[in-house]
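First the structure, then my questions, so here it is.
Omission of a single protein chain aside, the complex is shown with its protein chains in their original locations.
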Amino acid sequence: MMHIEILINDTIITPPVRAAHSDVGALAEFTGFVRGEEAGRPISALVYEAYQPMAETVMRRLLTELAAAHPCNSVRVQHRIGIIRVGEAAIHIAVHAKHRAPAFALLAAFMDRLKQDVPIWKTDTFSA
Amino acid sequence: MMHIEILINDTIITPPVRAAHSDVGALAEFTGFVRGEEAGRPISALVYEAYQPMAETVMRRLLTELAAAHPCNSVRVQHRIGIIRVGEAAIHIAVHAKHRAPAFALLAAFMDRLKQDVPIWKTDTFSA
Amino acid sequence: MTVLYFAHARRIAAVTQEEIPVAAPLSSSNFWDLIIRRHAGMAPLRASSRLARGNDFLPPDAVIAPSDEIAIIPPVSGG
Partner (left out) sequence: MTVLYFAHARRIAAVTQEEIPVAAPLSSSNFWDLIIRRHAGMAPLRASSRLARGNDFLPPDAVIAPSDEIAIIPPVSGG
């Protein structure tokens, strides 16, 4: 069973826990930052909002589904909500696996599905 | 021009520098750990050796070549050499890009090519 | 029936949730007719939004009970 941890909160995203099990050979990570431009206009910050229980449920289901095709040891997803300034991280995902191929595949597929099915929204921007 | 930083040394691998430029929306990272098994036998540590100037040159060339297909802002590669114990990181790569797709693509392609063309070797194992 | 509004839907409805008394089960189509009668500005969201119940997206042929809690999920943009 793949261990899944999901955090959706307004705290600043911290570096991953790197504790490695001796059977873990690979850690693939993705961090998404707020860029200084949204829809062609300069911004200073974004606001993210979540339907929190559903977002967690959908992410957990997606990850379990993806793990069947791409066996990994653990996944940790942290999505920040509230006001996030340019240059700060909005999302961080860490996937630990025995080998790198399933870790990369699960990470990329999860990000694609997240952007289709997980009820989290950019709701506002602050102009720069 | 993509900024490239390559470190090949015997120091413990540290977390990435996360300083984000306001045009950077994505950071893809890979960390490779020494696993507790090599060729089916339990081990406690591995030894990595590099032909250092050539390894740096080949990595730099590979990255420049890959950046033409997958435009990214910067890449940082850190490969540890010497004795590395099980659970410690042997390699860490951090790719910053505007969007996640080129960051993932460059990272995965670089790891494949590294394992074919970069003169770095596992030379010894310590049994567990 | 409890209706939850998020993101753009919340801005249009100007509430995060509301109780709407309904006498009988509804189809998704009945649901949207009802919502748009209350909040005319929601009409453009009908085509792009999905409905959810109990943390699951509703299938198109689902029947909504008077006691259900239904969330309106505009197109997502997380990550």
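A, B and C are the chain letters, set down in written order, and residue numbers restart from 1 in every chain.
Here is the rule we use: a contact is a pair of C-beta atoms (placed from the backbone, for glycine too) under 8 Å apart; a residue touches a chain by one contact, two chains touch by 3 or more.
A quick note: this is a predicted structure, and the numbers were derived from the prediction, not measured.
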Contact list for the unshown chain, restricted to visible chains: B
Contacting the left-out chain in the complete assembly, out of B:I4, B:A26, B:A50 or B:L106: B:A50
Absent-chain interface as seen on chain B, which is shown: 32, 48-51, 53-55, 57-58, 79, 90-91, 111, 114-123
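Everything that follows uses one rule, which is that only the chains that are shown with their structure count from here on.
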Whole-Å gap separating chain A and chain C, where each centre is the average of the chain's CA atoms: 26
Centre distance in Å when chain A and chain B are each reduced to the mean of their C-alpha atoms: 22
Gap in Å, rounded to a whole number, between the CA centres of chain C and chain B: 48
